[in-house]
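Of the protein chains in this complex, all but one are displayed in their positions.
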Amino acid sequence: MADYTTSEMMTVAAARMLGNGTVCFVGIGLPSTAANLARLTHAPESVLIYESGPIGTKPNVLPLSIGDGELATTADTVVSTPEIFRYWLQGGRIDVGFLGGAQIDRYANLNTTVIGPYDKPKVRLPGAGGAPEIAAMAGEVLIIMNQNTRAFVDKLDFVTTAGHLDGGDARKRAGLPGKGPTAVITDLCIMRPDAETRELVVTDLHPGVTADQVREKTGWDVRFANDVVETMVPTPNELTVLRALLKRTAEAHGSAS
Amino acid sequence: MADYTTSEMMTVAAARMLGNGTVCFVGIGLPSTAANLARLTHAPESVLIYESGPIGTKPNVLPLSIGDGELATTADTVVSTPEIFRYWLQGGRIDVGFLGGAQIDRYANLNTTVIGPYDKPKVRLPGAGGAPEIAAMAGEVLIIMNQNTRAFVDKLDFVTTAGHLDGGDARKRAGLPGKGPTAVITDLCIMRPDAETRELVVTDLHPGVTADQVREKTGWDVRFANDVVETMVPTPNELTVLRALLKRTAEAHGSAS
Amino acid sequence: MANICTLTEAIGEFLHDGDTVAMEGFTHLIPHAAAHEMIRQKRRDLTLVRMTPDLIYDQLIGMGCAKRLVFSWGGNPGVGSLHRFRDAVEKGWPHPLEIEEHSHAALANAYVAGASGLPFAVLRGYAGSDLPKHNPRIKFINCPFTGEQLAAVPSLRPDVAVIHAQKADRKGNVLIWGIVGVQKEAVLASKRAIVTVEEVVDSLDADPNACVLPHWVISAVAVVPKGAHPSYAHGYYDRDNRFYTAWDAISRERDSFTAWMERHVLATMDWEAYRKLLSETGGTA
Partner (left out) sequence: MANICTLTEAIGEFLHDGDTVAMEGFTHLIPHAAAHEMIRQKRRDLTLVRMTPDLIYDQLIGMGCAKRLVFSWGGNPGVGSLHRFRDAVEKGWPHPLEIEEHSHAALANAYVAGASGLPFAVLRGYAGSDLPKHNPRIKFINCPFTGEQLAAVPSLRPDVAVIHAQKADRKGNVLIWGIVGVQKEAVLASKRAIVTVEEVVDSLDADPNACVLPHWVISAVAVVPKGAHPSYAHGYYDRDNRFYTAWDAISRERDSFTAWMERHVLATMDWEAYRKLLSETGGTA
């Protein structure tokens, strides 16, 4: 039955979260794939912004880096990186921040800095990049990540990027303007913050995925909504567009000199 | 003998103050005439910057406004007005600020705000414009003004723009980075601040001008240097270039629709 | 997508009595047509923000639209005084005008701070000037690292920005070039933005790093050819220096000013009718 991969399901499910006309600040990698799939299917008027400077970019192939030339060539305009962070992100012009992460906790806080102590790290991760301010300033935040117990952990060694902090109205008390993470899309399911506690709750299971599978891949005692729904399978059109996009991308980047 | 006007003498004397290669922030009016005369004579490599955004502009005719199209067309680049004030002026990239003014006192402080009390002005002048920060940040400041007792006054009703404040090291104490005014060029003479007191002292008299004439046109008991020199008369080349510039300018602006 | 409509509709829908309005353009691209429409629609109690009030605010002030003025240099560039501005400040005609006075550097920084979503701007400014004594919205703060003293001003967050630009595409993306002034910052600092343009084109054909304002930050775009006159639009028409000179005489006395505005602005239906009248009467009179 399932003529699609779990990765395709994740990307399609994430893409569907982006409304048409949305102004989206896009992280590189999985978020970029999902945002462009949205643009190429149900959300042609969505406005994609990358931190390197392109505004309203419509890349024909996915960028490998955050500043690929394709992003500039197909943009409505390209501004400087300071301007992106100052006028567009901090200026409150972004509806949705679309992020990935190395580690996440039950309140959708993200760690991309270190595993182990900061001053004596076991693993030094890349660091913050644009994430802390994207997650702070965007109207809402979508997070896309592969689900496993190394990534979905009970306690972060380091909070790089605030999600809902320790829950409740902690985010508001910390002075964070945006609503914060409203969904985490994985290869298994979709989680959303509880209205009160802001703890992530599984609301959608991808077709064929069981609650136990999600529990096994989550580093905390994960909660499920009372009315968990099954994610709609990818439509033929979604799969066709996604696969063509990835094929074009592989061809373009493979042949780069 | 004098086949030039006092106004031409003033402009020529002011132009000579600009060294070749100098980066000059130019005020509109008399400073702009003098700076462009310098550029068209002995200082072809001077870099003229106007607060409207043009950098390295080489106008063929003088601008009537601070933002004439001619300034943009002939510039090396045109940046935004905030960038001019932030990166170029406040960033410490300006050698010389070239200003005019409505009123000046013996310490080369300028008033362009009000005659009379601020809240009940007898005459409301245009205001500060760029002057306070130009005079603060430029390496040094040149001031060009017609000399009379309404303009050269004993006490300013309002200090819009700090020159040497109340003299001595007052400028330094107020945290003003640049050296401040180093010369005031008028239709009668050139004044420069005393090395100690920073009070303006007449150092050059234009040909045919007497000390008494200067005293009559100055609202304070003006001091003279021990070795006052006579300004060199305008050279034929200076006059030819200046007159051609003003002629081109009148023709261009007269015919504008 | 920006709403492409008439100027009458744009002002009617997006600019209201009591608004704080920033109409920018640094001698270039001054949105004069929009100001006329505000006068026709009898907007009142506006807080007008502009680095250089210029003829555009002289007209709005003289016609009683303004309650308050935030500015940094109020003259008729290359000519002399703004008589209506002076009359309002010196004699309170047609009614008293509150003023908040800054330097160019401070207002430029205040727009940047507004566009950047910050509550205030920091600058090296105002040292030794009397302006801070008369403007409580200029304060001094210390750098938390070096202790240095710096000036601070509140950011500008107007209700509406109004600008004129060379062109827009059919989606409402706007291109400005030449002397770009502080327009991008004014638009991004404001809640709403009205843009008049010389023309609407299929494609902007802009340089990748040109000054383009995307359609989704703009409330309305109205096509108003020559809409910046007597200011200019680079690539379209020159500054009408004769009009600036003529304005000195028109605006010097209350009566002559009022008569001119009634005949040229209130009695004309729109900018096109005004431009027609102007050409018939020799450009200014």
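Note that the chains are named A, B and C in the order they appear, and that numbering of residues resets to 1 at the start of each chain.
One rule holds for everything that comes next: a contact is a pair of C-beta atoms (placed from the backbone, for glycine too) under 8 Å apart; a residue touches a chain by one contact, two chains touch by 3 or more.
Owing to the predicted nature of the structure, the values given are computational and were not obtained by experimental measurement.
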| item | value |
| --- | --- |
| Candidate in contact with the missing chain, chosen from B:M137, B:I185 or B:V233 | B:M137 |
| Residue among A:R171, A:R192 or A:H206 that touches the chain left out of view | A:R171 |
| Sole contact to the chain not displayed, among A:G21, A:P44, A:G69 or A:P236 | A:G69 |
| Subunit B residues touching the omitted chain (full complex) | 21, 23, 45, 47, 55-56, 72-73, 75-79, 86-87, 90-93, 137 |
| Subunit C, residues in touch with the chain not shown (by the definition above) | 117-120, 122-124, 137, 139, 141, 143-146, 148, 150, 152, 154, 177-178, 180, 207-211 |
| Touching residues on subunit A - with respect to the absent chain | 28-29, 51-54, 64-69, 71-72, 78-82, 84-86, 89-90, 109, 113, 118-119, 121-124, 126-133, 136-137, 158-162, 165, 170-171, 174-177, 253, 256-257 |
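The rule is short, and it goes like this: only the chains that are shown with their structure count from here on.
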| item | value |
| --- | --- |
| Most remote chain, CA-based centroid, reference being subunit B | A |
| Centre distance in Å when subunit B and subunit C are each reduced to the mean of their C-alpha atoms | 28 |
| For subunit C, residues contacting two or more additional chains | 112, 184-185 |
| Multi-partner residues of subunit A (at least 2 other chains) | none |
